[in-house]
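Right, subunit A next:
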Amino acid sequence: MLTISKLNFSYGDMQVLWDIDLEVHKGEIVTVVGSNGAGKSTTLKNISRLVKWDTNRGGTITFNGVNLAKLESHEVVGHGIVQVPEGRKIFPEMTVLENLRMGSFLKSCRKDRQANIEKVFSLFPRLKEREKQLGGTMSGGEQQMLAIGRGLMANPKLLLLDEPSLGLSPLFVKNIFEIIKEINRQGVTILLVEQNVFQSLNIAHRAYVLETGRVVLTGEGKELLNNDHVKKAFLGR
Partner candidate 1 sequence: MTIFLQSLISGILIGGVYALIGIGLSIIFGVMRVINFAHGDILMIGMYLTYELFTLLQIDPFVSILISIPIMFLYGGLLQKIFINRIQGALPQNQILLTIGLGLVMSNTMMLVYTSDYKILTTSYSSDSFKVLQSVINPDKFESLYNKGNQLYAKAIAAPRDKAAELLDAADKKYTEALTIKGDQFRGMNNLGVSLATLAGLRSGQETDRLFNQADEQFSKAASLSDDDFEVLYNWGCSLAAHAATRTGPEADSLFAKAADKFKTAADSRPDSFELFSAWAATLDRQARLKQGNEADSLYTEAYEKYLTAKENMPTREAAKAGQPAKTIPEMQSQLAAAYGNYVHAFRIKSDGHDAGLSVSTPLAISFAITMIITIILYWFLMKTDTGQAIRATAQDRDAAQLMGINVRKMAIIAFGIGSALAGTAGALVSPTYYIFPQIGSMFTLKAFVITVLGGMGSIFGATLGGIIIGIAESMGAVYISSGWKDVVVFILFLLVLLFKPAGLMGKSKM
Partner candidate 2 sequence: MKIFRNMHNSGFSPLSVISAAAILSLLLAFPLFVKTPYILHMMILFFLSIIMGESWNILGGYTGQYSVGHAAYFGVGAYTTMMLMQFKQIPPWFGMWAGMVMVVVVALMIGSICFRLRGPYFVLASIAVAEIIRLSAMNLKDITNGAEGILATEIMPLKIGGLVVTDFLTKVPFYYIGLAFTLITILANYLVQHSKLGYYFQAIREDQDAAHSLGINLTVYKNIALAISAVLTSLAGSFYAIYVGFIDPPTVLGLDTSVQIVLICIIGGIGTIMGPVIGSLVLVPLSEALRTNMIAHGIFMTGLVSEQSAAGTFLKENLGHAHALIYGILVVVVILFMPDGVLGFIKKLTQKKMR
């Protein structure tokens, strides 16, 4: 479904991604784990085209045969790739309902708007209670629910989740991973970027480990949980 090969990227003179190869198949949960600054978010931003494409040696990113490199961020959404950004980035001066409506801004999704809102509300009943509240006034966990819900409004084929558990209470973290699994069960392919290595490897079908901009390990989620290197580097065991 999504194929990344030989992806290179630099901020100015500083190269942060080196020859990344990554593949996501339909129906999977794929996770990219690694420490802070390993290049996880940059990889996602390259997919969603939030960063400028390195035309010289960028490599290739294709999604269902479409070359993403040439697209602009808002066009990527039209192909069914929706990113839930790091830090949630919900619209602070809009109500919960307005935020969700923005999620289905694309003309192709507007016809499903009402049905999708119902779907999101059944997934996150908390949001329904707060539908008139301004996004900026909600707690971190609620904002994360809203960000994911907003992402689902665009009928994603592939959902990119950037650090969804960041800054949440442990109870909420567990909750979020359950929901990710549930979303996947409903047929959405997921590419998850996380620092919470244990939880994400636990739910992932396959995983990539990134260190200083390079893929150092890849394999099935559960398998990597038992990998010595992973254990030593991330799980403290």
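Everything below uses one rule, namely that contacts are C-beta pairs under 8 Å (C-beta built on N, C-alpha and C of every residue); 3 or more make two chains touch, one makes a residue touch a chain; residues count from 1.
A word on the picks: all candidates are chains of the complex that A comes from, given by their letters.
Keep in mind it's a predicted model, so treat the numbers as computed, not measured.
Engineer: Of the candidates 1 or 2, report the single one touching subunit A in this complex.
Structural biologist: 1
Engineer: If we count contacts the way the header does, which residues on subunit A are in touch with candidate 1 in the complex?
Structural biologist: 48, 50, 72-75, 77-78, 82-83, 85, 89-94, 98, 101-103, 105-106, 110, 150, 154
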